[in-house]
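Entry: subunit A
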Amino acid sequence: MTLDEIIASLFPDGHQIRKDGGVIAGSAKLRAGGRMLVIGVTDRTALGVDEALRLSRHVLESIDRDTGPILVLVDSDSQRMSKRDELLGLNEFLAHLAKVLIHADMHGRPTIGILYGHSAAGALLATGLATRVLVGLPGASPAVMDLPSMAKVTKLSMEALEEKAESTPVFAPGLSNLEQMGAIHMIWSDAAPLVDQLEALLADMPAVNDRRDALGKARGGRPKAADIVERVRDLALQIR
Partner candidate 1 sequence: MIATKDIAPAERARSTSFNEASARTRLELLLDAGSLVEFIGPEQREISPHLKIFDLPEQFDDGIVIGHGRLDGAPVFVAAQEGRFMGGAFGEVHGAKLTGLLRAAREIGTIPVLILFDTGGVRLQEANAGELAIAEIMRAVMEARNAGVKIIGLIGGRSGCYGGGGLIAGCCSALAVSEPGRIAVSGPEVIETNRGVEEFDSRDRALVWRTMGGKHRRLLGAADVFADDTVQDFREAALELIGSIGAFDLDRLKAEQVRLADRLRRFGACEDAIDIWTAEGIAHAEAVPELPADQFIALANRIGRASRDAR
Partner candidate 2 sequence: MEDLSFQHQVRARADGTRQSALVGVVASGNLEVLVERVLPDAQCSVVVRTAAVGFGDVWTAVVDDFVERFSPGGLKFSINDGGARPDTVSLRLAQAVRLIAENGQ
């Protein structure tokens, strides 16, 4: 689906969403009443210092002014790879966007991410992976690491990597692999109106605590993470 189709299907009751230089910002009317803040990255834009700061500003400005949930639409490249961005401290700008989203989610502004195109690496961490619920749309193509780069570093052939990818979701690109990890909470259908699926999710939002490790265990994608987290937590709590 294109961004325009997605927005039309999510918000049939109207919206004020602007697109400027690959950055999405605005708000939309919810069918059940109230409004939803909308931000995002589109057209496979790389997330650099300028884009990240505009997105965090939009969220921060709404904190004192509005109520309601926050939507993050994602079709990005990875972080912008440039001398200028690193010189200016890209890690701080990306972290700041994630921090603002996490803080909002913890303080009454539940966050939902929709991954509808590409995303990778630092851009995914600062946007979709910083929301409480990350939804995938069919056709989305996240790639933490692309296979040609992996082939270069691991000195394995593409054929060998593709063969390994069939038996494990842990390293290969793709929406279903990230779903098995617990990173993508659910994949919506593009055959039904998105507004129905959004309203159903908003009516039944999971609790605010991070349960992605448990999801990854239940789906068989991450066999050890949830248990290790719990064991360390128990051991550390004993020092009180």
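If you want to know what made the cut, all candidates are chains of the complex that A comes from, given by their letters.
Keep this in mind: a residue touches a chain if its C-beta (ideal position, glycine included) is under 8 Å from a C-beta of that chain, and two chains touch if they have at least 3 such contacts; residues count from 1.
As the structure is a computational prediction, the values presented were derived from the model and not from experiment.
Touch with subunit A in this complex holds for only one of 1 or 2, which is 1. Remark: subunit A residues 49-50, 53, 56-57, 60, 63, 79, 81-96, 98-100, 102-103, 106-107, 121-122, 124-126, 129-130, 144-145, 149-150, 153-154, 156, 164, 167-172, 177-178, 181-183, 210, 212-213, 216, 221-226, 228-237, 239-240 touch candidate 1 in the complex.
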